[in-house]
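A single protein chain has been omitted from the complex, and every remaining protein chain is retained in its original position.
Per-chain residue numbering starts at 1, and chain names A and B are given in the order in which the chains are listed.
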Amino acid sequence: MKLKSFWVALLLGLVLVLSACSGGDSDDESAESNGEKITIFQTKVEISEQMEELAEIYEEETGVEVEVWGTTGDDYFQQLQTRLNSNQGPSILSLQDYKKAENIKSYLHDLSGEEFIDNIAPNMAVEIDGEVVGIPYGVEGFGLVYNKDLVSEEDIQDYDSFVNTLERLSNEGVDPLTLSSEAYFLIGHMSNYPFSLQEDHFEYIDQLSEGEVTMTETPEFQEFGKFLEAIREYSPNPMDYTYDEQMGDFATGKTAMVHQGNWAMGMLADYDYDFEVGMMPFPLAGNDKLAVGVGANWAVNGTKDEAEIEAAVDFLEWLHTSETGQRFVVEEFGFVPAMTNIEANDLDVLSDIVLEYSNSGETIPWAQNYYPASVVTNDFMPAAQDFFLDENISGEDFIQLFDEAWQNAVK
Amino acid sequence: MSRLHNRLWYLVFTVPLIMIFTIVVLIPFLIGIFYSFFEWDGIAANPMIYVGFDHYIELLSDGRFLNSAWLTVKFTFFSVILVNILGLGFALLVTTALKSSNFARTMFFMPNLIGGLILGYIWQFIFSDVLKMLGEATGYDQIFFNWLLDKDFAMYALVIVFAWQMAGYMMIIYIAGIQSIPNDVIEAAKIDGASYWQRLKNIMFPLLMPSFTISMFLTLSFGFKIYDTNLSLTNGGPVNQTELFAMHIYNEIFGYGNYGYGQAKAIIFFIVVAAITLTQVYLTKKREVEM
């Protein structure tokens, strides 16, 4: 009896396997693709659904099938790397930091000749060895996001006024400025300022890696250490805050300022808040320019066959030139366009500020895109945690830890 | 029957699985060993430079590697103890004749069903919100504070979460062991007037040795390999004090892009761990009682 039911189960299992194997519509890999299908593997989870919608529209219009793969964002590069290595790469992929883009240079299609590339705002394209390989998703900017009821832009111009404002707010019973514990929010974005304020941050980064300069002897870094000390003194411990809690405190008026970017608007919209929101530059060394840069870029996988490459380029061109495509970039994805031919209407408050600064050229670049790979999460982060958990570490000590962290990442 | 015949049966029974296992696990592992002799960033199109045993020599003086390895050993040690005490305790509890034991059995096992990342995030809420609340309510803020922010306590937080997750798993194995002990043996001991503790110590535990072997080994192997919970609960912090081994290798391979070096670390650690655990299996197996 038992034996019989076992054999029935086994038989059933075999049938299932067969159906599973044949049912798993395996594309015939060996066949030359004729550009009728492209695949997209991109890093920004937030726009996945919209991408899928766009893919359907595109297929209706052109007959080219677009398949959008899923990712959780964090492990994007590792997944991409594994797939590229086993010839399972997508036709369109995302590039984030420059060092990683350089690593996979041989997989990237040179987009230089394409006409629509000319519309990319100056200095925003990813160029390696003179070839344009990446098209920016959009521009993003970060700085001090503040509650206009509690702070005004004139309050904060340089180190002294910054500290005075923190002190004043603190006396009023408000948390003056809150950071949060995620690597990029705790230190990644903040660390940009002393780099970006160098005359030539590319050169500075190279010199640093070569050991020709140290942060300890650079004035901007010395002041950066003092700024962090002030933040530690007047603000709640950022290690105690998640991004959610940070924005929750901001939305409820418990915190006057947060260091965030225009993306925070999405989170803020989940809370009820009844004040005007502004964003201002971080006043390191009297800086009055907003840090504006590109978080992610589109790129085409050049190892695919010609038809597929062409189809992929066509899709990107359509995305940035057609009416539907442009509408998606601005309205559905919510990007501040980095293309001069895309008009941005109805942006949210923070994105508007980013656009304004960007158009007026009052910006400093994101040096972080040129850091050694993973230095923020692997090396800066432990140093920053140490600093915020241990009062005995001075700003000066911290910059020294930073120097060590950098050396560890480039060795 | 002929030996040939027996050998044939041996092959029929074992070859299918060994073949699949070799393709899926062994060969990729061997490829990994091969990579450990090269300087390579893990991108197929980029050059691989043969460096011989350089990586193996280099890692002996790599402070962060040694620290991570030590933390992993420490973590696993505490986890093995806690998980097995809880697992065995639960198993003994739910095999008693209590009415609620069926219910409890399911409840104790539930944590295991929540896989991966989200588990760590849920526990973050518990450590940051619930512990703080307890601290404020009771005044014992020496014990009730956010453990994840403390360089020493973060490790124990990880142990607790791991134990919470694994105890139900080991409970299953202990239950299977307990129930395979013939009832008449226990009954006979009862009639002879042995107390509960005597029965436990003199009859149950020796007969549970196979279950101990299995549970110890499984906890060791899961402990050494822990990644998801590590990532979502502490992400290695604060200040690298919970950067356990799988995470360390992952950061080396995919973070810094030192593929060969990361593989060399993995292999050295594997050899050490295998030596420890296989010794453990050997030792406990020897103490098993043949039925």
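Note that in this section contacts are C-beta pairs under 8 Å (C-beta built on N, C-alpha and C of every residue); 3 or more make two chains touch, one makes a residue touch a chain.
Just so it is clear, contacts and distances are computed from a predicted model.
Participant: Write down which listed name, "Ion-translocating oxidoreductase complex subunit D", "Carbohydrate ABC transporter membrane protein 2, CUT1 family", "Na+/H+ antiporter subunit C" or "Cell division protein FtsX", is the UniProt protein name of the chain that is not shown.
Facilitator: UniProt lists the chain left out of the view as "Carbohydrate ABC transporter membrane protein 2, CUT1 family".
Participant: Of the residues listed, B:123, B:162 or B:256, which one is in contact with the missing chain?
Facilitator: With B:123, B:162 or B:256 as choices, the missing chain is touched by B:123.
Participant: In the whole complex, not just what's shown, which of B:146, B:213 or B:258 touches the removed chain?
Facilitator: Candidates B:146, B:213 or B:258; residue touching the omitted chain: B:213.
Participant: Touching the left-out chain: which of B:78, B:156 or B:227?
Facilitator: B:227
Participant: Can you tell me which of B:65, B:169 or B:256 touches the chain that was removed from the display?
Facilitator: Looking across B:65, B:169 or B:256, the contact with the absent chain belongs to B:169.
Participant: In the full complex, which residues of subunit B touch the absent chain?
Facilitator: Residues in contact with the chain left out: 6, 9-10, 12-14, 16-18, 20-21, 23-29, 31-32, 35, 42, 44, 93-94, 98-119, 121-123, 125-126, 129-130, 133, 164, 169, 172-173, 175-176, 179-180, 182-183, 210, 213-214, 217-218, 220-221, 224-225, 227-228, 245-246, 249-250, 253, 259, 262-263, 266, 270, 273-274, 277-278, 281, 288, 290-291.
Participant: Tell me which stretches of subunit A touch the chain missing from the display.
Facilitator: Those residues of subunit A that touch the unshown chain are 2-3, 6, 9-10, 13, 16-17, 20-21, 23-27, 29-30, 39, 41, 43-46, 48-49, 52, 67-75, 79, 81-83, 85-88, 182, 184-185, 243-245, 248, 251, 263, 267, 270-272.
In this section, only the chains that are shown with their structure count from here on.
Participant: Could you tell me the distance, in whole angstrom, between the mean C-alpha positions of subunit A and subunit B?
Facilitator: Going by mean C-alpha positions, subunit A sits 35 Å from subunit B.
Participant: Touching subunit A in the complex: which residues of subunit B?
Facilitator: 41-46, 124, 128, 146, 149, 151, 235-240, 250-251, 254-257
Participant: Note which residues of subunit A are touching subunit B in the complex, please.
Facilitator: 75, 77-78, 81, 84-85, 100, 103-104, 106-107, 183, 237, 239-240, 242, 373-374, 377-378, 381-382, 385-386, 389, 409
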